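Below is one structure, written out as structure tokens; comments come after it.
The complex is shown incomplete by one protein chain, all other protein chains being positioned as in the whole.
Take a look at chain A:
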Amino acid sequence: MALRSMAAQAATILRIRCQPHLAQALAIPLARGFATTVPIPQDLKFLESHEWVKVESGTGTVGISDHAQHELGDVVFADLPEIGSSVTKGKNFGVVESVKACSDIYSPVSGEVIEVNEEVKQTPALVNKNAFGEGWLIKVKMSNVSDLDGLMDPAAYEEHVKSGGH
């Protein structure tokens, strides 16, 4: 709410007609500009390549970490798989483009893609705004619960990032 108000004031100063969708569009870059270190949700598991998964009732929601979005820069495009396609743990399932670079993204779990975040496809900056929340990328009906073995918990991932992400 505070960011929407700030965006509205900025729009007035810049003499832009402030329609709700424009205010929202301004809020996203403002959110990115004021972003601080985001706490890592404790119910996530991570790959070394900075993707996360949140498992609920056999379904894994997958995204990239806040560290990754910060290092990538402004995300301008996300190429995500089709619903019904298969993903495999540790294998590439799509790309995110950030200004000059295309970066492969890897799935922490195997299974069938049952949902794709259409809002991210329309507004890729959502990945920057809230990588652990509304910036999720796909949902996977997991084929093997043991895929979670070997993934990092939040504390281990935090150490991984501090050590340079290698």
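One rule holds for everything that comes next: contacts are C-beta pairs under 8 Å (C-beta built on N, C-alpha and C of every residue); 3 or more make two chains touch, one makes a residue touch a chain; residues count from 1.
Just so it is clear, contacts and distances are computed from a predicted model.
A.B. asks: Identify the UniProt protein name of the omitted chain, choosing among "BPL/LPL catalytic domain-containing protein", "NADH dehydrogenase subunit 5", "Fanconi anemia group F protein" or "Mitochondrial import inner membrane translocase subunit".
C.D. replies: The missing chain's protein name, per its UniProt entry, is "BPL/LPL catalytic domain-containing protein".
A.B. asks: Which one touches the absent chain: A:38, A:95 or A:152?
C.D. replies: Checking each option in A:38, A:95 or A:152, the one touching the absent chain turns out to be A:95.
A.B. asks: On chain A, where is the contact patch with the chain that was removed from view?
C.D. replies: 48-49, 68, 71-73, 76-77, 79, 92, 95, 97-104, 106, 164-166
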